[in-house]
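One chain of protein is taken out of this complex; the other chains stay put.
So that you can tell them apart, the chains are marked A and B in the order they are listed, and the count of residues begins at 1 in each.
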Amino acid sequence: MEAASITETASAPPPARKVGDVLNAYALPLLLFGALLAQFIYEPTGTLENVKTGLSNGMVWALIALGYTLVYGIVELINFAHGEVFMIGAFVALSLWQTFGVTESTGLALIVVSIIAFLVASMGASATLNVLIERAAYRPLRNAPKLAPLITAIGMSFILQNVGLLWRPTPDQVPDLIGSHSVYFTIFKVDVLHSDVFAVVVTVPLLIGLLWFVGSTKYGKAMRATAQDPDAARLMGIDVDRTISLTFLLGGLMAGAAGLIYALYNLTVRFNMGFTAGLIAFTAAVMGGIGNLKGAVIGGLIIGVIQAVSDGGNFLGLPLGEAWTPAVVFAILILVMVFRPQGLFGEETREG
Amino acid sequence: MRFLASLRSGRDTVTGMIPGWVLAVVLIVFAVIFPYLVGSGSFLDASTQTLAYVIMALGLNIVVGFAGLLDLGYVAFYAIGAFVIGWFGSQQFPDVNGGKGIHILASDRATFQPKLSGGRLDIAGIHINFFIVLFIAMAITALWGVLLGAPTLRLRGDYLAIVTLAFGEIVPRVFENSTSGLFGIGSTDFSHGRQGITPIDKINLPWSHDLLYSDANLKPAYWVALGMVFFTIFVNRRLRDSRLGRAWIAVREDEVAAASMGINLVRTKLWAYAIGAAFGGFAGVFLGTYNNTVNVDQFEFGFSVFILAMVIVGGMGNIWGVIVGAVALSMMNRYGLPQLNSLSEPLGFDVTSISFGIFGFFLLIMMVLRPEGLIPSGRRRLELREAEIEGSEDTGAVGDMSQMYEVRQ
Partner (left out) sequence: MSDQQQSGGAAVASSPPVGETLMEVTGVSKVFGGLVAVNDVNFIVPRKAIVSLIGPNGAGKTTFFNCLTGLYRPTTGRVNFDGTDITAKRPDIVTQAGIARTFQNIKLFRTMTATENVEVGMHPRLRSRVTGMILRTPFVRREEKAARERAREILSSVGLKRMDELAMNLPYGDQRRLEIARALASEPKLLLLDEPTAGMNPQESEELRTLMERLRTEQDISILLIEHDMKVVMNVSDHITVLDHGEKIAEGSPQEVRQNPRVIEAYLGSQA
């Protein structure tokens, strides 16, 4: 549990426990899984299809969620602008393809090279942006009441969204470089598309790399130490400012990658895509227990599946559908925050 | 220090030199004769909308400024209030009363349509007089304020903000999707989906069938809104200087101490949510009829932030500061940017499209440079400034805070 921190209501009592105890570490995941199982019996192929879509979509949420969870873990700030950092990543990738004239008809080798190169570029752009945001908007407020940086973050998010709007006023098509909607293979009657494979192939190494970095390098140790107790970390000779910058950098890297994957996966980008994506990913981070990296990944996958199932329409007789999906995700966000604020999987050390 | 004392003692005169009541009278007179000064054009139109935003900013100020609960979903109450007038002042439910509709002190010319033959009241749908709907909507939104506020009571500041944001997103989605019953129950169309409900009944006095205003003469609409603003200010001031207002500030400053002084935290916070929400609904009813449409596109997260920006820019907790903030931002949005646009448009640049980015910029600048707002309340400034100096003074001050209030509220 984080120490009571720097808000005006510094000594605010902690969130509810009672119902949280009832919905203990296993109850909520089991409930979700049970519902999914019931839906599977009710409609097997459709459900499997949704789970597949959800998992590959969830990869993107997981990458974004990592940015929230890293930053919250270390400075206890909901980085509202993170969704926009993701959007900028997608925009950068698209602009590069447009600039270099890469299209579906470009040769395979060039496409592969462009994807790798621009993945690095969009990751770099998002990371730089994220670090700059921290410098300009959050660092001056490091010791202000907690709500001040949150409001600043909201302001930042709006600014970036409008930058996106000026950059691309209308939704833009992304060249279908990977043949997104073509079937790669079929398993249990479920078509696995190129886009699904692409999302997994790009995301998994990044996730492993990040977990390794935070878990095993000295920079990761500095991050974890700073997350636990910035003052103590400073006394131990850790450069807290640099560590915080590094955290934003890592979050930005992941968001940039997510932007590129999202662009190729959905083949369309829009200036306000970051807002919803950001909230979905934030829900994932909270589900996994904010500050908990593995939790954020699992939370992202769970949210992906929930979203896909809800998009699928009829859920156990409930007339859901795409129009309801945001409400479903937000309802889950509320449920988790109110009843299980430490996340589905109980408490773990931050940055763990 | 004397200056601060004058701010604190409830007489928020700008200079402390002019007696408060003189300033108040001058402002009131100016506000009332204002339409004669500017004529019935787009400036008055913008001013009328601004008055509605002032009401909402004052309502949100109760929650954020007084009680210290950051609410990012205030748009939900605007939506609920607007839908209440949408339901009770339009032809949305054509089948009620066998298609003859229900009319309570409504005008037969409710929607600017040509007068019906002989002034018969047989337009389908529910038509209740605007002034009655105002108070119905206040009651309904207050109730929803309590219902949506209750789950957030024990959350920390930033979590509370996110949960309110989520509610603010859910409420419009529910309206939007309730075109054929609610969650598949029944088949009533509550919202017309994305098209929204339009037209909405215009305002008429309960004893008259004449509409109060027309497109050619917006002055009476302005005065109705102004009257609503006065009512809101009156209630805000009374509450601020009351037992409840003191309790709100006490809760904002230190929940543990407040509870130990016998303040019921749950009740105190729920009152803030209820009253704050009620003013959101109050203004929502007016905007619904004034804009002649109730449409889910109006109820975006950006709107919540827009109102929050008014509260923050003006100075959280200070009634006059919030009014100034609301007037400034709203007039900029409704009038200033469109004016500026006529300059920038030839250059191929649409300033109005980035209005939210501009508000975002204001929020950011205010927080970094002047977190207490333009006209802060004395105490709020001290709190914000002090926290900067003291840093994390409170961190872990009391042994194990996670054990505090481990029990329920």
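The rule is short, and it goes like this: a contact is a pair of C-beta atoms (placed from the backbone, for glycine too) under 8 Å apart; a residue touches a chain by one contact, two chains touch by 3 or more.
Just so it is clear, the model here is predicted, and its values are computed rather than measured.
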Touching the missing chain are B
Contacting the left-out chain: of B:Ile203, B:Ala258 or B:Ala309, that is B:Ala258
Among the options B:Leu105, B:Val146, B:Leu239 or B:Leu340, the absent chain makes contact with B:Leu239
Missing-chain contacts on chain B, rising order, are 1, 4-5, 8-9, 234-235, 238-239, 242-247, 249-250, 253-254, 256-265, 271, 275, 378-380, 382-383, 386, 397-400, 403-407, 409
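The rule is simple: only the chains that are shown with their structure count from here on.
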Chain A and chain B have mean C-alpha positions lying a whole-number Å distance apart equal to 32
The residues of chain A that touch chain B in their complex are 1, 3-18, 76-78, 137, 140-141, 143-152, 154-159, 161-163, 165-166, 169, 275, 279, 282, 286, 318-319, 323-324, 326-327, 330-331, 333-334, 337-338, 341
As the complex stands, chain B meets chain A at residues 68, 70, 72, 151-152, 154-159, 161-163, 165-167, 169-170, 173-174, 176-177, 183-184, 251-257, 301-302, 305, 308, 312, 353-354, 356-364, 367-368, 371, 383-384, 387-388, 391-392, 394-398, 401-402, 404-406, 408-409
